[in-house]
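Pasting a structure below so you can have a look.
Shown here is a partial selection of chains from the complex, left in place.
To keep things simple, chains are lettered A and B as they appear, and every chain counts its residues starting from 1.
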Amino acid sequence: MIGGSLDAFIGAVHRRAAIFDSEIELVCGAFSSNPEKSKATGHALYLPENRVYGSFTEMIEQEKSLPEGERMDFVSIVTPNHMHFPAAKLALKNGFHVVCDKPMTLNLEEAKELAKIVEETGLLFCLTHNYTGYPMVKEAREMVRSGKLGKLRKIIAEYPQGWLSKLEEATDYKQAIWRTDPAKSGAAGCMGDIGTHAENLAEYITGLKITELSADLTTFVEGRKLDDDGNVLLRFENGAKGILHASQIANGEENGLKIRVYGELGGLEWTQTEPNTLLYKTQEGQRIIRTGVGELSAAAKANTRVPAGHPEGFFEAFANLYRNFALTLRARLNGQEPDPLYTDFPSVEDGIRGLAFIETLIQSNGSDQKWTKFVE
Amino acid sequence: MIGGSLDAFIGAVHRRAAIFDSEIELVCGAFSSNPEKSKATGHALYLPENRVYGSFTEMIEQEKSLPEGERMDFVSIVTPNHMHFPAAKLALKNGFHVVCDKPMTLNLEEAKELAKIVEETGLLFCLTHNYTGYPMVKEAREMVRSGKLGKLRKIIAEYPQGWLSKLEEATDYKQAIWRTDPAKSGAAGCMGDIGTHAENLAEYITGLKITELSADLTTFVEGRKLDDDGNVLLRFENGAKGILHASQIANGEENGLKIRVYGELGGLEWTQTEPNTLLYKTQEGQRIIRTGVGELSAAAKANTRVPAGHPEGFFEAFANLYRNFALTLRARLNGQEPDPLYTDFPSVEDGIRGLAFIETLIQSNGSDQKWTKFVE
């Protein structure tokens, strides 16, 4: 693991998600650019001292020198955004598969370069767009694929949060500080951090690509360097229309990621804070589809661990990405064809779409033209 | 009453709303342009035959000729949209107060002319933007006014419906036929019929005016003459940003009118299909505000009839407009100052805003420019 010292929120999430299904074991780490901090973290995690490194370059070098079977199988990158690219690049170039937090890189250029390296090395790459790991998101995608909704017409994706309603980055709130710093976060704030989750979810469920958009990004909190709110009109490749809005100043909201999709025959609604429920809507009425209840797609079932009524949440969805990655990796290590049910984890393609989305938003926001083509 | 024959949906709504509080009695009507139909309706409503008229011109003329105290006090206009203006104009010019269904007229020009007539005659005019009649909508407005939310930043107003997901106007579905016919409905379909409700609600609750917008209107159902879906970016006068979307093709949705308002200090959420609940959100948690429960504003209380736990709905909200209009009218007839609690019903100003909104949407939709100023 690269990054994820004890005081980092997302590191602990990745660790729990990784070990959850007993398919992955944490064997080494460069948990911080501060070697002392890295060491302390490794100690707390009961790692042997010689597998705790002071930097990711050291780790990759040292691990590579270990005999096969003893060295780590893959690297998990959970640093702030600006370190994703150099760490992933080095790992791949040295033959390690990669799991990487999103956004994949700091900008589109890096994203494309990384995709090229993945292609050249032929190694596995998993981007942790974690919300696609929920069973009901899988079910939603399968319902669209199976034609239950008919041709899609309208998509509404939203992600309101309220935690940055004040200038939290002026306090010592670490999460707020790096996420509002362009050097560490990238060109977009709210839209990069959570807007891309909404975009990824919309494209994942619908199977449609955004072709053009019209954006209105705002920085509401005085003194902030990046956008903390954005409203976007979307157009998709089959003529579907959409709306995407995200906010960090929607006072009183938690992580209100929500998507609604309407087609000629029916609609769907899914909300992240109540993730085990999927609403299926037609003019004849609504059905409540629930994790583990009744007939569900193979994809939904493969990503569910317990019978109905045992609410699975954020960690379980996150763990699905790791588990699917691990099973695909194991198949490869065993020289087998991976089960297509488990190759379903976000890839460099998702990473490129995310960075391209950010660049398109920035372009559109600075333009007087209503529509800006999705950059490629 | 002008319009509202037995087979008209909205006529029966107006009648029930009008008589609900025993302040108003139906005394006469020109219920249809078809005199037979008008007569049959009057008969079913137990009206004396001589007060049932074959046309609104006849009705206004005849009623005017009756002695004061015997003739009708005001006219209620519930025809399809294109007849609102001529009927309202004639009524006002002949000294009758007017209650009129929305949209006020077929276009902005008529709206302005009507507003002028109202001003000149000094008569009362109530536009039935019925959703502002709900007690929790009143409460929301009072919370904004009192500063509980702080300076407003973001407004999301939506009104998804699904009933026109197919070409219903090709059947004999009367409601679908006139609402999708530009000659009877006006220049906008979905956005005129329900988008204006969302616009009116947003301006009512926030007290802010939309200053510019960017619209993407669509006709999804082949063969339809007017838009059946619209997505709009909004900008408000104090720097607040917003989104408005409405649809008649959101398969499986009923009347999903919903508004969320976020300010520096807190947020609000209200949904029409569960109208007795208002969510008040801050980073410290959410409170469920309910009709009739605990401390509420005078405005909310004045528009509630029963203690908590007795759900009041669509008719009651509609009746609030009529009751408030009636109390204001009675005060005037008695030479008294009306109670400001009851003068709160939508006026010609709301009507003008609604038609201007439609015109701005049409302009923006045809434009390559991102922003179109709200027409005046």
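Basically, contacts are C-beta pairs under 8 Å (C-beta built on N, C-alpha and C of every residue); 3 or more make two chains touch, one makes a residue touch a chain.
Predicted model only: the values in this text are computed from it and were never measured.
Novice: With 2 copies in place, how many does the full complex contain?
Specialist: Number of identical chains in the whole complex: 4.
Here is the rule we use: only the chains that are shown with their structure count from here on.
Novice: Which integer distance in Å separates the CA centroid of chain A from that of chain B?
Specialist: For chain A versus chain B, the centre distance works out to 43 Å.
Novice: Given the complex with chain A, which residues does chain B contribute to the contact?
Specialist: Per the touch definition, chain B meets chain A at residues 149, 153-154, 156, 158, 160, 162-163, 165, 214, 216, 218, 220, 229, 231, 233, 235, 241-243, 245, 247, 249-253, 260, 262-267, 280-283, 285-286, 367-371.
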